[in-house]
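Every protein chain of the complex appears in place save one, which is left out.
This part shows chain A:
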Amino acid sequence: MTELLGYSGGLLVPGHHVLPPLTVALVAGVLLPRALARSHWAHRTPRLALTVWTLLGLSLITSVSLAALQVPLPTASSHHLSRFTEACIVSGGADCGPLLPNGPAGVDTRVWAALVAAAAVPAAFAVAFARELLSARRLRLRHAELLRLVGSRRPELRATVLEHDTPAVYCLPGRASQVVVSSGALEVLTGQQVTAVLEHERAHIAGRHHLLVAAAGAFGALFRGLPLARLAHTEVALLLEMAADDRALRRCSRDALATALYAVASGQAPHMAFAAGGPSAVLRMRRILTPQDTYSPTLRTVFVALSAAAALTPLVLACCSVPGITG
């Protein structure tokens, strides 16, 4: 691995360690997301596709963090830990050599600067993620508070009913989760369709889908403009709907779910001035009505392997190039 990274051939360009993580960032942040958003298998196996999106996100964060780590570093210090790790592996842990050759006092300030820069990237994501979660939770609490006053619990549906003519079905995920259905929806839906939509919403709750929505939102805020962030935002939302559809189909017929989708959408349309999610509902509809045969798994396997590699590479790189210490 170290040969590949270019320091064996006497090519000791300062900062050459920045290149590998940047390459991974390019692959995980631009190339793979574009291919994934276009791929056919993703919609057939939404849960697998969601795993791949998550891997791509992790890989982007680690590779950008690694790149940030390398920028302020003197080249010599970049190599100490790789030698230390190699020595450890070769000797089976018996003779690793000193981790801090010059003692703690010998640690270059630039190394500290690099470590801080590297930690800033995942920290920024953690902050953005927490902010998404908290603002969503605040909204939900306010919503739930009013809902408790005007909604009526229906134990036989395991849902809260809101008296309103417009059909609406949604859930409040998280702690004190609940499914809400409007009286208008109960009016236009048959018994089987009601089961279908409620199962769909319960799948969101059981799968804790709001966490992935928040993660995608945080990603979008942090890496705005990057294809991964832009595409993940819409694709993750759609894939979560598809995953919930799949789970609902365990308990209801394809017909019931598909016609319920149409009944709710067509009941809402005249009431709303503007609209979004149209095409995605059509994609869902086709998918619900077409039994999913297993698609040629080759491309899918290649994809999962690539994204797993993209997620792992930064870690391998880290072992080979994390700065120990000047030495």
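Everything below uses one rule, namely that a residue touches a chain if its C-beta (ideal position, glycine included) is under 8 Å from a C-beta of that chain, and two chains touch if they have at least 3 such contacts; residues count from 1.
In this section, contacts and distances are computed from a predicted model.
K.L.:
Just to verify: the chain that's not displayed, which of "BlaI/MecI/CopY family transcriptional regulator", "Dipeptide ABC transporter ATP-binding protein", "Oxygen sensor histidine kinase NreB" or "Anti-sigma factor antagonist" does UniProt list as its protein name?
P.N.:
"BlaI/MecI/CopY family transcriptional regulator"
K.L.:
May I ask which residue of A:V27, A:L50, A:A67 or A:V213 touches the chain that does not appear here?
P.N.:
Of all options in A:V27, A:L50, A:A67 or A:V213, contact with the hidden chain holds for A:V213.
K.L.:
Taking the full complex into account, find the residue in A:L26, A:I89, A:A119 or A:L146 that is in contact with the omitted chain.
P.N.:
Looking across A:L26, A:I89, A:A119 or A:L146, the contact with the absent chain belongs to A:L146.
K.L.:
Looking at the full complex, which residue from A:L31, A:L48, A:L115 or A:A168 touches the chain that isn't shown here?
P.N.:
Within the whole complex, the residue contacting the unshown chain is A:A168.
K.L.:
I need the residue numbers on chain A that touch the omitted chain, in ascending order.
P.N.:
132-133, 135-137, 139-140, 143, 145-151, 162-164, 166, 168-173, 180, 182, 186-191, 193, 197, 200-201, 204, 209-210, 213-214, 217, 237, 240, 255, 258-266, 268-272, 274-282, 285-286, 289-290
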